[in-house]
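Below is one structure; the comments refer to it alone.
All protein chains but one are shown in place.
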Amino acid sequence: MKAVLPRFAPFSRGQLVVLALLAALPLVAPSYAASGRTIIVFAIMGLGLNIVVGWTGLLNLGIAAFGALGAYAYGILTCEIYPFQFGFWGGLLLAACVGAVAGVLLGAPTLRLRGDYLAIVTLGFGEIVQDALKNLEAITKGTQGINPLPAASLPGVDITSETPVRWFYLYLAILAVVVFLCRNLEFSRLGRQWFAVREDELAARCMAIEPDKAKLKAFATGAALAAVSGALLASVLSSTGEPANYDFQVSILALCIVIVGGIGSITGVLVGAIVMIGLNNIALPAISDAMQQAGIGSTSNVFTSPNNYKYLTFGLALVLMMRVRPDGIVHSRKAVRK
Amino acid sequence: MTETEVFIQQVILGLSNGMIIALVALGYTMVYGIVELINFAHGDVFTLGGFLGLTIVGALGAAAIIDPGALGETSNWLLLVGLVIGCGLFCGVLNLSIDTVVYKPLRRAPKLTQLVAAIGVSFILVNVALFWGGVPMDVFSGGAAAAASKDFPEILEGSNLLGEDSNVVLRLEDIAIFAITIPLMIGLTLFVKKTRLGRGMRATAQNPIAARLMGIDTDRVIAATFLIGGFLGGAASVMWSVYNNTISFQMGFRAGMDAFTAAVLGGIGSLPGAMVGGVLIGLIRAMSDQYIETRWTNVVVFSVLVLILVFRPSGLLGLKQREKV
Partner (left out) sequence: MRSFQSFLRASAAVLAASVSMGALAAESVKIVSSLPRTGSANAQTTSMVNGIKMAIAERGGKIGDIEIVYEDWDDASPQRGNWDPAVEAANADKAIADSSVLAYIGTYNSGASKISMPKLNSAGIVMVSPGNTYPGLTKEGFGEENEPAVYRPSGKINYFRVVPTDDVQGSVAADYAKELGAKKAYVLHDRELYGKGIADVFKKSAAELGIEVVGFDGIDNKASNYKSLVTKMKQAGADVVYYGGTTQTNAGQLAKDIVAGGLKAKLIVPDGCFEEAFIAAAGAKALEGRCYITFGGVEAKALTGKGKDFYEGYKKTYGGEPEGYAVYGYEAANVVLAAMERIHKAGGKLTRESVLAEVGKTKDFTGALGTWSFDANGDTTNRTFSVNTVKDGKFTTVKVVQ
């Protein structure tokens, strides 16, 4: 493995460029700061999934379930109707712990399964979590959703829904920390174990790496990051929403972020989140509004409403992307080469 | 209703639902067995089959060629078989074209790349189904209701075969499911076991390179696999539509998920496994609805799946996977 990047720098050049690009968003278009938070939330979920899928080579189709657990943990630990009320930071950290524990609980019995068997188990786990959250009304309030939830906070700074720009920058700082952590993991002993397990489990075992342990750690870390993203989303919504928010489609979206951006690359995941969420939550609604103002088409007709082309746009983008640039927008030197 | 009647009824329902799932699962498992791809688009190919079925039935009805309600018994069955073949062929060709256009150039790409391409195709097909609409096709009417579920006309007469007073309900649709799926399954098994192409399939599934060296045209084998898998999906979509009497552009999602689960439960790549898995999932769903609570049914299904995989990591009938080095 060629270590070409100076590992002591906190961020690589690519990561800095993308973070700076995100930081410029509220300066260029302040009205998009609010939706910009969603990009960050999904970037963090993508980074978590990247550890599992990109670095360790385990296909996880239920990452959204950990997001759900994070959101509900955050809800229960911070909402005024429960006795805990840990506040934003306490809730966030504990949500991460809940995610990690859930990752271990799911991973321990199932990680010895081969690739696609594991995929269906994670998919099933996603469904189980969703239904359990819906049905355990005594704890989760079922489909009521838990609200209100505390906004992001920072001592000395007033952050509310009316100040989305401040909120955005706080989330960006959290993202920067996550990127920093991921980058350190990538170059750590554990990171190298993950790559080894991904490339060849048998050979890794010969090198005295315990694949099961390494996989479990990857699963737990990925789950913890996904839980953080869930908690951050809940804070944006000021509600856990309902369990169906964290369904299979969200897991797929996260997977697309990782793969379109560039599997295995932190910069890639960030780019992937900007492209996919930017397209989904910013560009398409903006086009829709613009068309409406210009009087072309209407939301009443399926064929002239841009929203109804979302699946088509996404689908075509994915297929073309895989044909033209299968390694993703940002190509990782260390990506899977099988 | 006595307990026994209830149990018998749930077994009938579980089997009927399960057979449809099994038919879809076969499409997943065949493709996976040959090219190791989870064909995410399979569920949506299935959806389009249902929409074609609705369009055909609607067009026949509109053109007053046949009134589905006033058909004689024989012509009902003829229509059903015709739909199965028509939609089956459509889905088979569609599946094959998807493979040729999208998957084939990616055959040597990493597995995840293929998977994402399949997800992409799935999205495109969902959108096509959304635009397809019902009868008359929404293309011509602005389509405000395009996303709504569509009523699929009753093709087979819906009365209870055990008599109107019987507590247990057995309808022609249940019989039709068995009458159509079982021959298809037997046919498929014989095809794979006895024919030259079937042998080629088995060989390619085991080791594509060795198969090619033995003079098997693996491209042709793969094409046949997609064609047959799609055909079964199309046939399943007709049975599904006739049985549930509703189709919607998102129906492939749940059907696909159930079928994929069934394929894995039975051991992905194994044909009998997919059949057993499908029937098992149908039965578990019925029993859970009856004896637990319907809101827990999904949890029960997936918990059973996880448990079985923990003890049998390659599914019920899957071969123990050799370690690939």
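For reference, chains read A and B in written order, and residue numbers begin at 1 within each chain.
Keep in mind that, in the parts below, a residue touches a chain if its C-beta (ideal position, glycine included) is under 8 Å from a C-beta of that chain, and two chains touch if they have at least 3 such contacts.
Keep in mind it's a predicted model, so treat the numbers as computed, not measured.
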| item | value |
| --- | --- |
| Of A:15, A:193, A:229 or A:308, the one touching the omitted chain in the full complex | A:308 |
| Among A:23, A:105 or A:237, the residue in touch with the chain that has been omitted | A:237 |
| Sole contact to the chain not displayed, among A:50, A:135 or A:193 | A:135 |
| In subunit B, positions touching the absent partner | 1, 6, 9-10, 13-14, 17, 130, 134, 144-151, 153, 158, 160, 167, 169, 171, 240, 243-246, 248, 250-251, 253-255, 258, 285-286, 289-290, 293-295, 297-298 |
| Where the missing chain touches subunit A, by residue | 21, 25, 28-32, 34-35, 38, 80-81, 131, 134-135, 141-145, 147-148, 160-162, 164, 233, 236-239, 241-242, 244-245, 247, 249, 253, 271, 274-275, 278, 280-283, 285-286, 288-290, 292-293, 298-300, 302, 305, 307-308, 310-311, 325, 329-330 |
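Keep this in mind: only the chains that are shown with their structure count from here on.
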| item | value |
| --- | --- |
| Subunit A and subunit B, separation of their C-alpha mean positions in angstrom | 32 |
| Subunit A-touching residues of subunit B, taken from the complex the two chains share | 32, 36, 38, 102, 105-106, 109-117, 119-128, 130-131, 133, 138-139, 142-144, 146-147, 253, 257, 260-261, 264, 268, 295-296, 298-299, 301-303, 305-306, 309-310, 313-315, 321, 323, 325 |
| Residue ranges of subunit A touching subunit B (in the complex, touch as defined) | 53, 59, 109-110, 112-117, 119-121, 123-125, 127-128, 131-132, 134-135, 200, 202, 248, 252, 255-256, 259-260, 263, 300-303, 308-312, 314-319, 321-323, 326, 335-338 |
